[in-house]
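Incomplete set of chains, arranged as in the complex.
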Amino acid sequence: MTDHSKFTASPTSPLLDRRDERVAHSASLGDSIRAFLDRIRSGDLGMLPVIVGLIIIWTVFSILNPVFLTPNNLVNLLFDSSTVGIISLGIVCMLMVGEIDLSVGSVSGVASAILGVLWVNQGVPAGLAMLAAVAAGALIGFLYAQLFNRFGMPSFVATLAGLLTFLGLQLYLLGTTGSINLPYGSPLVRFGQLLVMPAIVSVVLAALPGLVILYTGYRTAARRRAAGLSSQTSGGIIARAVAVTVVAELIVAYLNQGRGVPWMFGLFVGLVLAMQYALTRTRWGRSMFAVGGNREAARRAGINVRMIYTSAFVCCSTLAAFGGVMAAARLASSSQQAGTGDVNLNAIAAAVIGGTSLFGGRGSAYSALLGIIVIQSISSGLTLLDLSSSLRYMITGGVLAIAVIVDSLARRSRVSHGRA
Amino acid sequence: AEVTDATVAFLMPDQGSTRYEEHDFPGFKAEMDKLCPGCKVIYLNAGADASRQQQQFNSVISQGAKAIVLDPVDSAAAASLVELAQSQGIKVIAYDRPIPDAKADFYVSFDNQAIGKSIADSLVAHLKAKGVSPDKGGVLQINGSPTDAAAGLIKKGIHEGLDNSGYKILAEYDTPDWLPSKAQEWASGQVTRFGDKIVGVVAANDGTGGGAIAALKAAGVDPVPPVTGNDATTAALQLIIAGDQYNTINKPSEIVAAAAANVAMQLLKGETPEAKTTLYNTPSQLFVPVVVTADNFKAEIIDKNIAKADALCVDRYAEGCKALGITQ
Amino acid sequence: MTDTLQGAPASGEPVLSLRGISKHFGAVSALTDIDLDVHAGEVVALVGDNGAGKSTLVKILSGVHQPSAGAIRFRGEAVTLNDPSAALSLGIATVFQDLALCENLDVVANIFLGRELDPLRMDEVTMETRSWQLLNELSARIPSVRAAVASLSGGQRQTVAIARSLLLDPKLILLDEPTAALGVAQTAEVLDLIERVRDRGLGVVMISHNMEDVRAVADRIVVLRLGRNNGEFSPDASNEELVSAITGASNNSVSRRAGRRQAQTAQQPESGQ
């Protein structure tokens, strides 16, 4: 019995979190890489599988039609992704707490109708009209939250009722005109259709994430060292920052060969980052995960569960309304058909494909970004091929399945390695 | 026999365009009120769902409808509805879309296939007039919903117009659910694909046409090549005024609806309405739609009181209205 | 029928005082007319058979369930505990029998759940350091505090739940079978811990099936049987007394087993191993 020294700060591992001999740790950069490969082998890959699926899709489509990978087509893709992507970001909020919103399409439609009626028909300034539309979304979310919290109505049913109600409201608002043209040339429509970042701005913005990684990485490492915890090596931090910067700058440089990076996409990415921050770094986000993972445990921890649900509903409907406003700007029209069709399903599917669980407590804001790009890539790739509708549907279904199979297989391997 | 208190149903297929609620039904109702003030009119819309239309059809029968004006969601499926009604002595008037497999009592319509052909012909004529060479490129064809029978007829008509026009069809697309955003997305892709080879776009209705225009504008294409439409919606008329859309189809649905009301009353009274032609074995009355372009805008729209100048010529469109001579 | 306790360390008004608490679940009366007092600086052990209603009582005190009848006084004032957060804000910390952890969150997140440092920019470094400290105090053997609770062993989870309750600065701690899944070392630490908090003047209610542990730390032992008060004992009451109050019979499986084993070892003293 000579090994009890292992549990009183042993000289080889004085760090608070490195005292368990059963755990293999990585100290150097080489070790980190080895640990990373290990994680790949055991299937703990985060977003990687979806990205691999995406790369497969892109490769196939660009072989079928080289136009797919031209900068301008990708710019279009980013424009199209942004509107449903913003809606999908709201869905991520709902899925996080284990509930669902089936009415995001209708809510986005109502928002676009409000925008059109107020701005074009009633002559309210565009900014105010937008605000009103988004506020209406927030109100709808609040209403759902009341039904959910007070009456215990399942969100599936409450939002199904909402889907119909708000579709009706949208038709009612647009009334006799059917659809309203938003003025071409107005800042909002230009934002939705044309505005791209100047090359220099996009290059600077693309450098930001890397810088943030560097700064917070160093700061956290220093604080952890001071607290006696293990910390990332400088090498690791720099490697990550460089990798992120290189990828971001390459993407931006490529897009700048075409029209450039759409401001609308920039806005979408900004929202995604803000949401990711809120979910992972604030008490609110922690509470969202907790409520989604185990509602009763969260309640017993003193979390105001009702308020968390309310915030999720409001967040989702508000983002849906904002997405609707953006969609109207993109189409330069508030139409009766805005938000109908597959908007609901696409928004939900994007979140799920990106890896957010339908059952709550697991996911990230990035899933909306990745998921919508997968979906729009399929859709955009198919627009470049001359196909009959029947083939188009079948291929969409098939490609979707393939994109997800990669992720599913990775997740399976994770389970069999005891990491799920 | 005199009819004073019959129930007549007016069953429309979808909400894809506002025309049914804004034009067809008001026109029908107005004429019915004139012909038979005591009659009851039931209006229902099936929301593009054939089974819902069947449900509505059964429902109006249980409500005692004696004549049903039916714009079928699914032309083929409607055959059984016709037989069901006729077996109970209820008159069925096919409206807008024909019912090929059953002999309805009458058919009143614009000819959807003719609509498709007219917009295509009008666009081709315009291109030829402007001296656009067929070698320069071709046109995009945006059809309606792949699951919509009326869209199929329009598609057929467009092909009739384009196939021998000399202009190639660069690419063709069935827009799911007639969604403008889908049309926009597809058109954006074609702009990157074909660039300035696109000399025109034939879109099957105003919504998809608007989507195509948005796509062309978003890609910075200037000037926007001519884009067609159909339905003469306010939004489309304004786009024509602004010079962004080339044409649309003016279907004064009120007239057709009024004709349907007349036929219904005649059938109820036991008279035989006069048929101008016979289509699918059914006595028919077909109206010829008019293509509206900037050239005949004032004559067809303003002068015929289809739309009011002051409704169309709001701020941004005022200048265009002056140019077209609509306002001074 | 009960041995009422004489020299309890109770002094002044109790921190917690229950009168006539009942709780029905549909047709089942889980608790009937329960009275209970807990004083500051006192460890009250709550014992009883399975299903006696101990956890139900704890859940009522922590605001998880609402009583069907009865009154709760906390530090001299009548209170209604509509919600766990009400109990928490009064200063009642609870370790639940089913632990109530979020399996999808890691150890640090669970320990600090609802009490995160810096709500707008969580201070993960401090939280992690503090977690290690708490866990080490409890002799926990947890490979990583960044692992999801789902991957921990039963005892590790229980330690996490106990560590959670140490974060608060409560007036009253309710421990529902806190040592059931713990190893010998961890159990000893928890018993030490209970004594420490008692000495700091907190009231402690501890539920346990282990009579030895109960006798080691309790100042008073309250027995529940079938949802009713069934006597109060001092920690030096004999095992038989306690067991027969718990099971409601002096001829019970415990005494039978004890008798049998004694007979056995007397007969064949060498066959045991």
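For clarity, chains are labelled A, B and C in written order, and residue numbers in each chain start from 1.
Rule of thumb we're sticking to: contacts are C-beta pairs under 8 Å (C-beta built on N, C-alpha and C of every residue); 3 or more make two chains touch, one makes a residue touch a chain.
Note that the coordinates shown come from a computational prediction; the quantities given were computed from them, not determined experimentally.
Engineer: Using the labels shown, what formula gives the copy number of every chain type across the whole complex?
Structural biologist: Across the whole complex, the chain formula reads A x2, B x1, C x2.
The working rule: only the chains that are shown with their structure count from here on.
Engineer: From the centre of chain A, which other chain's Cα mean sits the farthest off?
Structural biologist: Comparing chain centres, C lies farthest from chain A.
Engineer: Could you name the chain whose Cα mean is nearest to the mean of all protein Cα atoms here?
Structural biologist: A
Engineer: Approximately how many whole Å separate the CA-defined centres of chain A and chain C?
Structural biologist: Computed value for the inter-centroid distance: 43 Å.
Engineer: How many angstrom lie between the CA centroids of chain B and chain C, rounded to a whole number?
Structural biologist: Here the centre of chain C sits 75 Å away from the centre of chain B.
Engineer: Name the residues of chain B that each touch 2 or more other chains.
Structural biologist: None at all.
Engineer: Where does chain C touch two or more other chains at once, residue-wise?
Structural biologist: none
Engineer: Inside the complex, what are the residues of chain B that reach chain A?
Structural biologist: 15-18, 22, 146, 171-174, 176-182, 184-186, 188-190, 192-193, 207, 210-211, 213-214, 217-220, 233-235, 238-239, 242, 244, 316
Engineer: Which positions of chain A touch chain C when the two form their complex?
Structural biologist: Of all residues in chain A, those touching chain C are 16-17, 20, 22-23, 220, 223-224, 227-229, 281-284, 286-287, 289-290, 292-294, 296-304, 361-362, 418-419.
Engineer: Sort out for me which residues of chain C touch chain A in the complex.
Structural biologist: Those in contact with chain A are residues 62, 64, 83-85, 88-89, 94, 96, 100-105, 109, 113-116, 119-122, 124-126, 128-129, 132, 141-146, 151, 164.
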